[in-house]
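Selected chains from the complex are presented in situ; the others are not included.
Letters are used for the chains, namely A and B, taken in the order the chains are written, and counting of residues starts over at 1 for each.
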Amino acid sequence: MSKINMGNFFEDFHMGQKIIHPLPRTISEGDVSLYIAFTGSRFALHSSDVVAKQMGYDKRPIDDILMFHLTFGKSVQDISLNAIANLGYAEISFPNPVYIGDTVSMTSTVIGLKENSNGKSGVVYVHSIGINQDGAEVLNFKRWVMVHKKDKTTNSGIKKIPEFKESTPICEEINIPTIKAVDTDASGGKFFFEDYEKGERLNHPEGITIDNSDHTLATKLYQNNAKVHFNDHMMKSTPMGQRLMYGGIIISMARTISFNGLQNAQWVYAINSGAHANPTYAGDTIYAYTEVLDVIDHQREDIGLLRLRTIAVKNQKSSEITSPKDEDGKYLKNIVLDLDYTVVIPKKKTEK
Amino acid sequence: MSKINMGNFFEDFHMGQKIIHPLPRTISEGDVSLYIAFTGSRFALHSSDVVAKQMGYDKRPIDDILMFHLTFGKSVQDISLNAIANLGYAEISFPNPVYIGDTVSMTSTVIGLKENSNGKSGVVYVHSIGINQDGAEVLNFKRWVMVHKKDKTTNSGIKKIPEFKESTPICEEINIPTIKAVDTDASGGKFFFEDYEKGERLNHPEGITIDNSDHTLATKLYQNNAKVHFNDHMMKSTPMGQRLMYGGIIISMARTISFNGLQNAQWVYAINSGAHANPTYAGDTIYAYTEVLDVIDHQREDIGLLRLRTIAVKNQKSSEITSPKDEDGKYLKNIVLDLDYTVVIPKKKTEK
């Protein structure tokens, strides 16, 4: 038996299978600093213990998207190392905060399998749960990937496709401390829950260029070992001709760029769906704009939610994009992310 | 009212205006490690708790220039986002040490305004003060920037220019612990206050090349969001044709390279003035030499000060430069920094 782990192929998965992903990760101050260096993120809650305490925390929590990358990265070896394509994800939620010193780990359950009619590949659907060292859930999501088959001459015909909710449900309890005060001098933004309207559009002015070291250092930090991101020698013989950027890099950049206009929306509550419409490579400059899809009140007096759609664009100002899709419903070639997600934002009464 | 913050234009400033810059920042071990990775800095006091304790500290303090970048970066959004040019700074001082875990923040006061006669822009003079979580001053400086006007058809004719001291004053009290002992085996340098002479020149032999990821990761870490440093897509349509390096990167490199010959001068007491004589871009190799402008004794028995002028040069050995300026008083095209600053250096009696 070979000691080399070549990842799983379509035949290696079965319905209900539980996969414990290796490599629990202790999140450190170094990870937090590196995330700021990679993105330039300016959300005050994640940069400052003083701000976090003023708001009602004991100390600054980890940025949700950083935690996502560090936890998600563990599943690549088992789920998507042999992926032809990451097809989608759904119902991503962030049930509990994570702090410096916490150790996150992840398990997945196979919830769907569909063999493609050509017999060469199939789609695997998994439900993945990340927990901290005390067993509390910190990440919960479903995703589906198309993976190669080992034996391309047979076809099981399996077709078990799970149903997904159109958006991540919003719970009555939200595990965020009661927000005592939001100092707008510290957060850099004067707008609260009540200030946003459904249909509103925010053209974030910043554009940030990503280089090869930026995205490969980040993806290595996340211990995401998908070859397409690191191996230029291999990629040179593919149609892409170079290393492909990890899609999560673009999610991080879009979120970072969205700061200007959403400074007080410092928590990602859920990601409802996302499409990496086109690939990104070193040298691309990322811009973004955000549409407010919905304004969602909550029983809590201190916070509400905004359902947002952030569109990331490469090498073109976001203000120049009217719609990310053309008349035939196809993404324009410069669109690199279409992210539907929900953030928490304090209400005006918390303003200080 | 737009939720997008486009930064301030000349008309947005008025005399005496107080600006609280957002985003207090907790400085972490990660920031310190990244700074060493960016610069290769070898000053022992900032690298080693053992050395710091031996000298009289409880633990290693943050490198003054790193603290400067992390604090200064906060002011870019409000002061210099729409800057045409960073014209100068004066009277920079570092009144108190900063440690890992401290949270720094900054406020500025407008102390001068001068509208340019063409009506298109004006110069804004600010006095900025950085404090830690206890309110102690950790950074104090004045700077002036030329910023665009919104309305280019009017001209207020305002002309209030503050006066600056030729150098940062030296206080009777210096907030550095009494230096108990300097172990030259640990610091790597055998020279103390008494060993330096006015007029002496040190040709530091090292040259360090900076790439795009190096300088953009650093500038993002400092949460300095000036577009010229990050947005290659935008810069391609400017005469520069590429991303401009943040001037602070060169200050850091010059200081790092000056280690060889100034190993025991581990504190920056003040920056008297500085000129970024020419721009720097990815791929440039930075060299530096230092002239001792003055040797300044202090009433303290353990320390004295050196006023230094460090000249940073790109793509040419510093030993080949006789003077940074030509016969007409213009900087040579390879000179990238002319920094006049004051450092603290222990006296011989502290040698161990």
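To be clear about the criterion, a residue touches a chain if its C-beta (ideal position, glycine included) is under 8 Å from a C-beta of that chain, and two chains touch if they have at least 3 such contacts.
Given the structure is predicted, the values throughout are model-derived calculations rather than measurements.
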| query | Beyond the 2 copies placed here, what is the full number of copies in the complex? | reply | 3
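Here is the rule we use: only the chains that are shown with their structure count from here on.
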| remark: Separation of the C-alpha centres, subunit A versus subunit B, in whole Å, is 36
| note | In the complex, the residues of subunit A that touch subunit B are 28-34, 36-40, 42, 44, 47-51, 60, 185-189, 191, 195, 202-209, 211-214, 217, 260-263, 283, 285, 315-316
| request: Give every residue of subunit B touching subunit A within the complex, in rising order. | output: 3-6, 20, 22-26, 28-31, 33-34, 77, 101, 103, 105, 133, 211-213, 216-221, 223, 225, 227, 230-234, 243
